[in-house]
Structures are given as C-alpha cells and as structure tokens.
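One structure coming up, written as structure tokens, with questions to follow.
Apart from one protein chain that is not included, each protein chain of the complex appears where it belongs.
== chain A ==
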Amino acid sequence: MNKNPYFARINLSASIIKSISPLFNYKSFKRTVLSVTIATLSISVNANQEAQTIPNKLLFGDTHLHTSYSLDAFLNKNQTVDPEMAYRWAKGAPMVHNISQAKIQIKTPLDFLVIADHAEGMGLLDNNFKGEVVSLDELGFLDSLKRWAAIKYIEFGVDNDMGLKMFSRFIPVGPENPGKNPVQDPNNNTDGYHAFGENNALRASYWNKTIDAAERNNDPGTFTTFAGWEWSSMPTGANLHRVIFTPDGADKTRQYLPFGADSSQYPEDLWSWLEKTSKETKSRFISIPHNSNVSRGFMFAETTLRGEVITADYAKTRIEWEPLVEVTQSKGDMEARGVFSPKDEFADFENFYHYLDTSGDTYIPIKNDFARGALTAGLAIEEKVGVNPFKFGMIGSTDSHTGYSSPEENNYWGKTSADSLPKGKKLSDSHGESPISFNGFNMSASGLTAVWAIENTREDIFNAFQRKEVYATTGTRLSVRVFAGWNMDEQAIQSNDFATYGYKNGVPMGGDLTTPSLTSSKTSPEFIFRAVKDPIDANLDRVQIIKGWISATGERHEAVYNVAWAGERKLDSTGVLPAVGSTVNLDNAQYTNTIGSEEIVGKWTDPDFNLAERAYYYVRVLQIPTPRNSLYDSLATQTELPSEGPATIQERAYSSPIWYTPK
C-alpha cells in the first residue's frame, strides 16, 4: 500500500494521460513528472479529480413501478404498457395512452427507473393474453384442473370488467388474532400464490424480458435502468412488501429468479436468500420496504415477525439489506401522523386509512408504522442491543401500476390504468361487492427519489443509495442539501463550492455525527442547508429540521423546528410560523409564485442538544400550496370536488436523516 498522497496523484494523472495517448512514452513521462512538474500537475488534476468525486449531480427517479407484467396491474386494465413502454415514457418520449388514446408525455423526464413487477405470478396474465407463448409447468391432473379453473376465472373477470372484483379475491382476509404472528394466523391463506403452480419457466421468461428491457434502455450518463422486482408478502393483510433491485447487469441477473412471497412470507428468509445469492453470483442488492402504513404494526415492530426479541444479529442483517425505506407514494404518506405528533401542524399529509384486506376493519394508525416513530424506535433498540435495525434513509416512489411513472399532480395518469381517467377514479364505488373501500381520488401523484450522485450510472446511483445520500419527495423535483458538523460556516452556503465545504467540514444526509473532538469549543451540532424549488413547480414555503432522540431515562422524544422560511414572517413564542397562504384559484386550478421563495438557505444550531443522548435529524422542505389531482379532475368534469382529498396540497421533501451517536 502506498500511503504517499502525492505519489497517488501523480500515478493518477499519468494514467489519465496514458489512456489519452497510446503513443506517449509513459516511463519517461513518469520520470519527468517526478522530477519537474509535481506541483502543477498534481494541483490541476487534483482539482479536476475532486470535481468528479463530489456527488454534485442531483438525479430524480422512481424505484417502484409496475407494468403489465404484474398480475394486479393487468387485472386493473394495464394490458399493454410493458417495461419497454415504461422506459419510453420515463425517458420523455410522447406516447399514446392505453385507455384514453390521448397523446401523453411526462413533463420532466426521469434520470433513472427501477421496474419492480410482483414476483408472484409475474407475466402470467400477459402470457395468457398473448395466447400462452410460454407453456406453464406440467402439473398433476387435479392441480392442472385447478389452475385451468383459476385462469378461466380471471379471464372471465378481465373480459367482463370485473378485474377489480377479481383482484379482490387475491386480497387477503384480515387476521383472526390481530397482533400475533400473521403468517401463522388461521386466516392466512396463500392459495392465491399457489393456484397457478410454480411456473418457473414463465417467471424466467418474464424476468429475462425485464432484464432485456433494462439492458436495452440503460444509457450511462443520461438514463439509468435497474433490474428489480417486488416481494409481495402480505399475511392477513399485514403489508410487508419490499422492492428489491440490483445495479448489476445481465451477466449476473440471469443467474437467478426473483424471490417471491410464494417462497416465504418472512422477511428473514428474503434476507437469507439475498445473502446466499449475492455470495453465489457476486451480485449486489438493496431491499426497500414500503407502505408500512398498512402493515398493522408489523413493518417496524420492536420484535421479529414471529414475536421474538430483536437481537444484534437480526438488526445487523436487516440494516445491511434495507438501508432505505419508501416513505411516500400514491397509497399514502408515511412520514408522520398527527395523533403521534400533535405539535406538528404538517403531519397528516395524504393520510391513507384503508387496510388492504377484506376485514373492513376501521383503520387504526400505529406509531411505528410511520417513519418518525420507526426512526425513534431504532434508537431505542440500538441502546439495548448495540445496533440500530431502523437506521434508514428516506425515499419516495410512485408504486404506479400503469407503466407510466407520473408523480405530477397536473399530469397524473393514476395508480392503476383503471383510474387513469377521472370517471374511472370512482370505479370501486360502482363495484359494490369489492372489499376495497378506497378509490383513485384517495391517491395523490406521489413520489420521487432524489439522489446526490457523481454521475448518472448504475454504479454511482447504487453507491448513493448505500450511503443514504438520497431523499424523498412527494413528486416535486425540489433540491435539498444539508451538512452537519461542529463548526459550520454560514458563508459557505452562498459559495459556489458549498458541497466541497460541506464534505470537508461535516457529514451529508445519511451520515453519522460522532462526538466533537476535544479541541472543538462547540458542543451543539450545526447544520447548513440549501433548498431550491423545482424549476417548473411552485416556490418554497419553509425549511424545517425534525429531531428525534432518546433521553437518559429512555423516553422517546421528537421536535419540529422551523429553521428558515420565505417572506417576512415571525415565529411566535411557541416556535410556530404563520402559514404562507395560498395563491391557488379554486375556479381554474391556477396558482402563482407571488408568495414563497425560489431558494431557502440557512444555518441552524440545535438549541436542546445533550452530548449523551442518541438522536437523528432530518430536513423537511415545504412548497407553497398547489392544486391536487382531484381539483384538476373535478374542474375538468364539472363535478363537485371529491370528498376523498383536499383541493390543494403542500408538496414536500424529506431528507435522509443524519444520526448522532454518543461515545
């Protein structure tokens, strides 16, 4: 190992020049460099190198998109928008919409996309629709009869506009023993997975098609694709779904088949599979939980799914595979609920209050089912076992089943193809027998994943995910950057190399703050941050820092601080900032950027810091109010505003946290 930094720089510069000019005499050049121009070359190359090693590219993408290959997407009328079409849309090409036949186009193309179709029954209906191109596995007489009946049943449903009703047959029955291990519950019926047999040939065929489309559309530097899938475990309606994706190419992805909940409904088994497969094929994976809001308390429970105590081993395995959580998407926002955060006036954003099972039970929110509760629970578990299983960064994605990733309220093509048009959004109401008590108007066009990367490549984006230098937005492309340290200069924020300063003197989002060095005179962490509006969206209202911590007595706390804002507003004595107001005209769904600000920057020092207490901090940025998709729809159809959601919303972003761990 060579520890001399100068030597390393020279080697680097030399190798760059060597690669540029094959005729160049490398050996004599190296000598010359050593003897003469060490200083100049190393400085210029070093500057160049630095620019390339600082993650200064902000990329926006969706890590959770379904296409016609997903069984439920097909049942909900997406019969044609496959991965190839999904990529075309995401890259910004005009398309003909599969239901309305209108010409549609995304407003701002995405920078990356993970297509994550359900592993269970992948491609089954698409294959059948196209005349059984891939033949299904041979089964015994009785099982093949069962499968034939199941397929005919679904076909009949699709043919007779009963897809949604059919879909409901796949929705689990609620628990007999709420709170107990749902996999063991007598009501946990996994027949839905097994009605069609194993069909590995079919899964292989559709997995290969998914890989092919990803390889064809990956364009390093411009647009990045990842192969992925969804593990859809939902025992008795406890949603434990995870999206799994990999930065590896076809040489690796073709060596395995997506692991589905038909193999196991326990996340521990998923992690073992990831462990085993990554060793066998040298692949890398990230598993991202979503919709903890409908997990009935199981996603971030403080025991395992089987009800066992969380050990250091469990915590380590979990956080190794699951460094991120999808906290906002069309089926609700999972940052915070007002009932657990009564002092947070912006909690209760796009609440989703419908279980995904047939119980019809009234929805009861559970604290750990929301990111803030889970992050704080993670600190408490860390205090006990030494490892934090919930030390996750935060991202958003659409979970759209249309093949069109459209997190834009004014260009929203629905959660499913069935609710892509205003008239379809009320569909579930007209299916009186469907157990689904929500419809298209319960959804908002959320969310997106923002990534601070060096380049738009699989490698760089995946690395950013691993170091949690990512954040969630509810669909807006607002930019947010934060650095925390013990001695941060406010002047740096306005400088051109804010980021360079930030990395040198602090840690970015997703990072860890350790206790200050003895030489530091400061005993409270300082945060410098910069938030900029989406160029084609609304101005910003305010920046807040949210802190969660565990006191010496083990109590859990949280606080929301307004740290910078637009306009001449003043905090009241309790720290509350007056509302920014609204410019939305409810008669024509127009708004103006006459309030709010294009950019909000600042520095904040934690006023209530205690060196001995574990804590996390994340930044929340709010936009000024803008119209929700339901307002656009009600004006377009000249009907009353649907009661399922408000007319306007304040789009927002949640940074990944920065954690403070005492010595």
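Going forward, a contact is a pair of C-beta atoms (placed from the backbone, for glycine too) under 8 Å apart; a residue touches a chain by one contact, two chains touch by 3 or more; residues count from 1.
Here, contacts and distances are computed from a predicted model.
When the unshown chain is looked up in UniProt, the name that turns up among "MnhB domain-containing protein", "Peptidyl-prolyl cis-trans isomerase", "CidA/LrgA family protein" or "Ubiquinone biosynthesis protein UbiV" is "Peptidyl-prolyl cis-trans isomerase". Set against the missing chain, the residues A:Thr358, A:Thr376, A:Thr476 or A:Thr626 yield one that touches it, A:Thr358. Within the set A:Gly307, A:Gly386 or A:Pro535, the residue that contacts the chain not displayed is A:Pro535. Contact with the undisplayed chain is limited, among A:Gly174, A:Gly332, A:Pro422 or A:Pro627, to A:Gly174. Across A:Asn456, A:Thr476 or A:Ser630, the residue that sits in touch with the chain not pictured is A:Asn456. Among A:Leu65, A:Met95 or A:Val114, only A:Met95 touches the chain left out of the display.
Touch with the hidden chain on the side of chain A covers residues 47-48, 51-52, 56-58, 79-80, 82, 84-85, 88, 92-96, 98, 101, 103, 108-109, 129-131, 155, 159-161, 173-174, 219, 221-222, 358-360, 423, 430, 432, 435, 437, 456, 479, 494-498, 500, 532-533, 535-536, 598-599.
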